[in-house]
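The chains shown are only part of the set, and none of them has been moved.
A and B are the chain letters, set down in written order, and residue numbers restart from 1 in every chain.
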Amino acid sequence: MNRATGVCYYPEHWPEELWVEDAARMAAAGLTYVRIGEFAWSRLEPQPDVFDFDWLDRAIDVLASAGLKVVLGTPTATPPRWMLDRHSDMLALDGEGRPRSFGSRRHYCFSHAGYREECRRIVTSLAERYGADTRIAAWQIDNEYGCHDTVLSYSDAARAAFRTWLADCYGSIDALNRAWGNVFWSMDYATFDQIDLPMLTVTEPNPAHVMAFRRFSSDQVVRFNRVQADVIRSHSHAPLIHNYMGRVLSFDHFAVGADLDIASWDSYPLGFLSERLEASDDWKRTFLRQGDPDFQAFHHDLYRAVGRGRFWVMEQQPGPVNWAPFNPAPLPGMVRLWSLEAFAHGAEVVSYFRWRQAPFGQEQHHAGLVRPDNDAAPGLAEACMVVDEIADLPPPGTEPASVALVFDYASAWAWETQPQGADFDYFRLVFAAYRALRRAGLSIDILPPDTADLSGYRLVLMPGLATVPPVLRAAIGAAEGVVLAGPRTNAKTTEFAVPVPLPPDLPGLSATVTQVESLPPNVDVPLSGGGGLGHWFEHLETTTGHLLTTEEGTPALVGEDRRWYLAGWPDSKAFDRIVALAAKAAGLETERLADGVRIRDCGSVRFVFNYGADAQPYRNETVPAAGVLLMAR
Amino acid sequence: MNRATGVCYYPEHWPEELWVEDAARMAAAGLTYVRIGEFAWSRLEPQPDVFDFDWLDRAIDVLASAGLKVVLGTPTATPPRWMLDRHSDMLALDGEGRPRSFGSRRHYCFSHAGYREECRRIVTSLAERYGADTRIAAWQIDNEYGCHDTVLSYSDAARAAFRTWLADCYGSIDALNRAWGNVFWSMDYATFDQIDLPMLTVTEPNPAHVMAFRRFSSDQVVRFNRVQADVIRSHSHAPLIHNYMGRVLSFDHFAVGADLDIASWDSYPLGFLSERLEASDDWKRTFLRQGDPDFQAFHHDLYRAVGRGRFWVMEQQPGPVNWAPFNPAPLPGMVRLWSLEAFAHGAEVVSYFRWRQAPFGQEQHHAGLVRPDNDAAPGLAEACMVVDEIADLPPPGTEPASVALVFDYASAWAWETQPQGADFDYFRLVFAAYRALRRAGLSIDILPPDTADLSGYRLVLMPGLATVPPVLRAAIGAAEGVVLAGPRTNAKTTEFAVPVPLPPDLPGLSATVTQVESLPPNVDVPLSGGGGLGHWFEHLETTTGHLLTTEEGTPALVGEDRRWYLAGWPDSKAFDRIVALAAKAAGLETERLADGVRIRDCGSVRFVFNYGADAQPYRNETVPAAGVLLMAR
């Protein structure tokens, strides 16, 4: 398999007479894949049970005739208006009980059985028609699950499904009462039918109740996706893909990914910097037109794991977007850099969103490769350069890294449910660890929480992993490398209680967290030797060695041999010290990279990326601003 | 006609025995007009169809006997409680679907036909009784349309009316689907009855949908107002007035004003500074007790345009108010300054709100000319001074200025609907241009967007004018002066799409905006020679001359001859440079005024106002703190 590029295209948006020219220009630009169809339900089935596939047939024909491979999307993210006449209760409700109305997209509740059957119906029609069509190179199911906060729904459908889910999980209401600790504040239930969704309570609801609802809600996404996956598989051999969205943590991507063949994600570096990143104003100004130097890499590594080695970038930002608080234009070079970085992390395909900027609708200020007036936009030339460059690269995929980082969606829900400190956020903590590893020049694998085998990794981090599953616990016991847990690792039982014995209670770690502190932004716990712990600090009882201590002499990083525990949330200086210590113990070489410079090793090639707006030295070379160097390893 | 002052009075608030004394004191203070009645419905019609006009007869008699001219308000802004028994669905609903309840004011939906008929009924009663009464010098219809965010209503009445309005506009649902681009995200409708109000959608609704709702909502205000105007005109020859509120942009004041004879507005400089002005903390502290030096002037110029030359200040702040976040007292002199400034901009009447401070109700900390204990408040003496001073002034009205600024309510809706950058605000942009012109000592006319004739103006600005109507387009083509468009001028079609050819596409301007950027507050694009562009920056393709460039050499201000385009939002230094360049090209003399000093030419007189808390020099004179100089031109 070769690396390739692609583009997202909406034939239904344009006069049919433009299609041939569009397809020819795509092919001329070297693009291989074209994704279509994922929002077209109102044109595929303009009235209930009245289908119009003719235009889609013609579009596929035009595209395939130009040599392009089609990725066909199922249109279930945008049910047409008439669907509401059939299923007036299919809308999700928000956490205040308000319906999330028609007029944009994703206005369905994952738990609505009627809508799920409608999806089965339209997807069956598509699969029957195109399942055996070899021009369809892959299928995309739905679009950006969870985008716009759409996983949690407080509808009647969701409540009914939640009660069934709970009855299946717990068997008896007494078991549920015991598991949740409902004796606290007289919250006992007599029947499953008494249990409401955790909303609008006077003060916070029982966190066990919330966590059950979060698990249930994630399961409903998996169930929804599986219906479509099963239908398509029964008609097609083409691989199944979903396009996940950056920093959406409301459902378990590993679980959805288990039913699919390839993971993909939608990479909008400038939008993410503006909207989805905690960073100082200075940092955001520095990387305004380049994006954060680690955010995309993290997601590439994450989705490589979700895809069990196979991932795409389904939508790549090609210019300014429309949806972030502020929407600057990328520096010249960045579209190429982002694309090559995806390939460096193992992507098979980078597909640009979108071909031509739409002059109407919600995204009319979202750049495409081509302007509304059909002239080339700046991104097109860079996309063409990428096509040339990837021809010389080794095949996609990457060998395993030496360093691993465990990432767990349920932990994100756990600390959102019970942050204990107002700014405690799981992604932010894990990402801080990821950044520190990257600053040291390390290439990283991300692992799911149920990883059974850590052999081969010389260093494994698992910060904030709320509950260590038995299989990972066993793997920790057997691991040959350095395992660094904490803070807040294994701090909750599966029922979201404080475990006894107290955390972390992990093999090889003789340390006990006796008390936890959350700290406001202007306070930290300084470490002896530099750096400090902020946001979070744990008091340890331990007989093991102190690798780092606070200025007051209390333990901050402890461990013996190769099982370490970190008793707080390090600032970047402290994290650099910790990574240096751990890498040394693990026998890993590190280097200290400048803020905008990042490296990724891929087979025999080392990619050096410069996210900076100025040229930067790397070893004996100079990396141009917004530039990429390829070096032999 | 002479300039005059007036006052707002509520006879129904006070024991009848006070009226004679009040009227005598008003007359003694030199006040000419007294506005009454606009909140008195519950006393005019205490029970449904049971009227009590006797007290109003007596009040008019007392006031007129003292030599005062009465401005009679229609009481439709405050329907009594019993109205809800007749029309339980007359309340507006807010954007989350909650009724906006009885208990304050303006609790009606403009689209409720039943309530509109009730208004016709009460106004007919008033017009029949007082229409021929020559003691009634003018009528005020309703009160502060749009205040408290009351134009947009999400009620059943509004939804039904919107569907009718859409059917009238578009004729067929296919036409609407095409016009709005509803193919995007499968938003197609099959019938007009499927279209809901754009609320509570999962992510942003189609901007074309929102803009249609904004236009509809504005039209409903016009329609509501017209009912009353028609009734009164059929019984009275007195002029019709509405009192608009500062910086309320939710309906088209030009359209309402077209049905009236005189525009008026309610001028609360200190309240506006605290609540309705984007400015630094330092700026707000500097002008805390004086108000912003340009905000009132802008509105005077705006309402002179809305009134087609005729305008009043219906409510002039006379001391501290109650409704802003912070409510300081004016510096001694400011009540006089504000009054004279209104006259300098052409006001016919300045009327103070209110006579005596009400010790009860919502506004009990709103100062009047007289205190609750009936002693004179500080504002009274200044109002008396104004009476003396205006006796010597030339008659009201002003000759046309040399500089014009186009102001368009629909553009305010456009950029609120689709700001593309979180802090992009139309008023703020236009006001920044206005300030820059004023800092240069220029007197300005504000023009509506459908202005057909720009001849006579040596400089015309039209920043952010979303859509240039054909009539203005023709006027631009024919204009003799310098026309400065941009940023974001003509950037949308009438259906809120990106036009092709790309903007600005204006006569005489060979420039194309190929890409737009919104920028966060801490970032700007510095200009070569000083100043910068913030908030917004456009990439231009142009063959025309570069009048200003960025430090990187890309065009910032371009043009040839007398058609210029500005590719971003200038900071104040850049705006000063641009105004200087444009004024020079236009043959206009400018000067650089200090922060608190502003001038306005009016006939043979130049007014010099000092909004500063310290004396300031102007040419060879000294303007006292909070003072006014009148100079011969």
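The rule is short, and it goes like this: a contact is a pair of C-beta atoms (placed from the backbone, for glycine too) under 8 Å apart; a residue touches a chain by one contact, two chains touch by 3 or more.
Keep in mind that this is a model prediction, so the values were computed, not measured.
Whole-complex copy count, one sequence throughout, 2 copies displayed: 3.
By our rule, only the chains that are shown with their structure count from here on.
Note on chain placement: the centre of chain A and the centre of chain B lie 47 Å apart, centres being C-alpha means.
The part of chain B that touches chain A in the complex is made up of residues 96-97, 180-190, 194, 196, 198-209, 418, 420-422, 495, 497-502, 514-520, 522-523, 539.
Against chain B, in their complex, chain A makes its touches with residues 12-13, 39-43, 46-47, 75, 78-82, 92, 98-107, 147-148, 150, 274, 281, 284-285, 288, 319-320, 322, 325-329, 357-365, 367, 371-373, 375, 377-378.
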